[in-house]
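Step one of this worksheet: look at the structure below.
Only one protein chain is missing; all other protein chains are in place.
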Amino acid sequence: MTYDIEKIRGQFPILQREINGKSLVYFDNAATTQKPLSVIERVSAYYRNENCNIHRGVHFLSQEATQEFEDAREKVRGFINAGRKEEIIFTKGTTEAINLVAYSFGRNILGQGDEVLITALEHHSNLVPWQVLCREKNAFLRVVPINNKGEVVQEAYKKMLGPRTKMVAIGHISNALGTINPVREMIAAAHEKNIPVLVDGAQAASHIKIDVQELDCDFYCFSGHKAYGPMGSGVLFGKTRLLESMDPYQCGGEMVDRVTFEKTTYNELPFKFEAGTPNVESILGLKTALDFMDSLGMDSIGSHEKALLEYGTEQLARDPDITIYGTADRKTSIISFLFKNIHPYDAGIIFDKTGIALRTGNHCAQPVMDRLGISGTIRVSFGAYNTIQEIDRLVESIGMVKKMLG
Amino acid sequence: MTYDIEKIRGQFPILQREINGKSLVYFDNAATTQKPLSVIERVSAYYRNENCNIHRGVHFLSQEATQEFEDAREKVRGFINAGRKEEIIFTKGTTEAINLVAYSFGRNILGQGDEVLITALEHHSNLVPWQVLCREKNAFLRVVPINNKGEVVQEAYKKMLGPRTKMVAIGHISNALGTINPVREMIAAAHEKNIPVLVDGAQAASHIKIDVQELDCDFYCFSGHKAYGPMGSGVLFGKTRLLESMDPYQCGGEMVDRVTFEKTTYNELPFKFEAGTPNVESILGLKTALDFMDSLGMDSIGSHEKALLEYGTEQLARDPDITIYGTADRKTSIISFLFKNIHPYDAGIIFDKTGIALRTGNHCAQPVMDRLGISGTIRVSFGAYNTIQEIDRLVESIGMVKKMLG
Amino acid sequence: MSIEDRKQKIIAEFSMFDDWMDKYNLLIEMGKSLPVIDPHHKTKSNLISGCQSRVWLQARYENNRVYFTANSDAVITKGIVSLLIRVFNGLPPKEIIEADTAFLDKIGLKEHLSPTRSNGLTSMIKQMKLYALAFKTKHDSDKKED
Partner (left out) sequence: MSIEDRKQKIIAEFSMFDDWMDKYNLLIEMGKSLPVIDPHHKTKSNLISGCQSRVWLQARYENNRVYFTANSDAVITKGIVSLLIRVFNGLPPKEIIEADTAFLDKIGLKEHLSPTRSNGLTSMIKQMKLYALAFKTKHDSDKKED
């Protein structure tokens, strides 16, 4: 199967849009991806024909939508190769998934003086929840350092897995630098000491094949909106044994079995963790998004994006006024860079004026920036629909930026 | 302005649907309302032309969507007449909003032996979070009783507002029985003793005009999906002074100001409480939904629904085999009933077969059922697009139910 | 009669009717032939959770075969559980564990197959298979001890 980029682009209406008189080049995929027509139409069809509240209704609409919703759960299970459907919890996004684990799991296992281990690459969403938890428990947040290429120092990591380490939380792929962490090895090392591991897969789900059984991670999470799906859809995978042991997170409808004023018993997995009316729309859309990726094939998407990364890196590296941040041996889809003597914010405005949507700033990863001694970067991040020609447009715009600001 | 019901119905594509060979009669509005075309198209247009991650991007799409998102916040402010835009926090629904308040506010103010006051009418979402909180704090959950009509006993309420009462949490309208609580008076009584009050407005937002300043409630919340808006949109209003005093709920991107491994400072209101990528789609759709209701006028919707309630009640009350539950002096849009000698589940299936979508069961309000000595009811709930003719269809189906099961 | 024959027989009975009303009337009628659970077995532990209507299900093991009795306060649910019992009653555990219940789709009762928690069909089937599994496990280990 060839990778028919024009056909793929044809499925994304927004790519036809003109910004400031130029056709849009969307290079902000790490923030959120665009949506294919199939996803947009799935959401629309849902509201036109199927909308209702699920799980407890006996009427036709409710039966039908419940079936679709649970089919979507099965689809997600297959997509990340979880062993059981009940291990798939729907959340509104990665941030909520991590907060859920910090609250319902972290609070149970963490005692005074214990440690949670993260890396210096983490997004705020995989940092602040642990920080708050550690403060509450008088525990310590330990941070595995990165080297100058933006790779987690593995020797340091292994040494830091100590007798007080109760939890490891690591990103699969860094949203600031594109580094792919060797999570499988890191998980194995933690498991040797019986330490559970959460993997923040927000940046992985749309780029590489995920297999939670092969990784053997204890928790894995990602956001639908970063993987061609609707906003408001998120996934938390957890091993059954751990999920069973955990208290609920949010409380309300759906997650209860029997409620009296004296005592409430909770519903079984996965519903125990899905309080309130589920966001059916977004979950059905997420299923369609996963279908979209499967139809292209994760491997094909991966090689396409690799080509973009290589070409883009080559082009930028050749410019003496540009410094690239993040040069890990294994990285994907993200180039973070800075101009000498041009503020990234100024550059971002000029890029925007030339129709190129990219991101400037700290990318919700201030500690990474602190470590690199900068306040932020200009970040270009690729998706399945980006092209070599668009990178050429970027290079053109770089000329413009330098002309105006250099 | 006349209430042009045919024109209104024309805006809801799903109402054209046939179920089991009959045109759909949708009487499950208390579970979730259907969506007008304007909302469906708003969501679709967003994904076709505007989709991106907001607030921190400098590029055009991000600026534009941020503007729309913040305009939606202003719209919500006006819709419930809050004093300040910063007092509007977007959540994924009512359940999350109440969990947020229980966690970020309740945990701070509640000590051992203190009390939280709710009523016997509450939905599980306004019960279980307080129950869990009270258990954690060794505090007591006190429940104001209801009378046989399904009204909160006001004398009991006032007596129960005691020196240990630290929080009152009451539903505006009961989802099981339709009772409208006199929340303004109840809030005034609580405030006399300096007790803050949360109002669960999940069932109110689509039926009556809400004015949080007039009510003087401390917190108010509702779900977009029950008010003609998309799933995944919810609103928490809180008084500035209280919101300022509260710790964040979920942690991650968006809600932070400055993050280091040692210490994190939080963003200002309302962002402090909006961790993670916001569900832009659903919030823009919510704005359109509020525009839809405003275009009809809350008063017009209210009188239309009142006429339906009166006609429906009359029809059902006339049937000697039917008992209506919930006969409060002030009620809206909901009729809960049971047949003598027919199980509600059996009846629900026959109703479904005749194209009528209604709900059977405990409606996530088991304590209400316990109080009434029943295990559940058959619930018919009206929306802006329902008609007298549809109630006649219901009556016809009642005949069928009795014929088959009686 | 083999499990397949039983299913075919039920499918044939239902296929006599086109109309949902007739199908449901048949289902309700079938409920009346349910091997009714003994009142003293109507305990909390025999109650199947996740149904809007209450369903009690009890099983016993005799001559390497499983026999069920049940009851429900809803007549349609009663019909459904009696259908299941007609299919499963008196079979060896292994056959019950491996049985496929897609035939419910074929008789025009598809709505009861949806995973909504209110109808509890899934829970009923699960519970019947669990009983069978428990008997089988016990049987196998008893054998080993011989």
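Per-chain residue numbering starts at 1, and chain names A, B and C are given in the order in which the chains are listed.
One rule holds for everything that comes next: a contact is a pair of C-beta atoms (placed from the backbone, for glycine too) under 8 Å apart; a residue touches a chain by one contact, two chains touch by 3 or more.
Everything numeric here is computed off the predicted structure, so don't read it as measured data.
The chain not shown here makes contact, within the complete complex, with A, B. Check A:Pro129, A:Gly326 or A:Pro344 against the missing chain and you find that the one touching it is A:Pro344. Touching the missing chain, out of B:Ser62, B:Ser206 or B:Ser397, is residue B:Ser62.
The omitted chain makes contact with just one of the residues A:Ser62, A:Gln250 or A:Thr360: A:Thr360. Residue in contact with the omitted chain (choice from B:Leu24, B:Val39, B:Ile54 or B:Val143): B:Ile54. The omitted chain makes contact with just one of the residues A:Pro248, A:Gly276 or A:Gly376: A:Gly376.
Where subunit B meets the chain that is not shown, the touching residues are 54-58, 60, 62-64, 66-67, 70, 257, 271.
In the full complex, subunit A touches the omitted chain through residues 20, 343-346, 348-350, 352-353, 360-361, 375-376, 404-405.
Note that in this section only the chains that are shown with their structure count from here on.
In this assembly, the C-alpha centroid of subunit A lies 31 Å from the C-alpha centroid of subunit B. In whole angstrom, the spacing between the mean C-alpha positions of subunit A and subunit C is 44. Chain centres here are Cα means. That of subunit B falls 39 Å from that of subunit C.
Shown for subunit C are the residues that touch two or more other chains, namely 52, 111, 118. Within subunit A, contacts with two or more other chains are made by residues 56-58, 60, 62.
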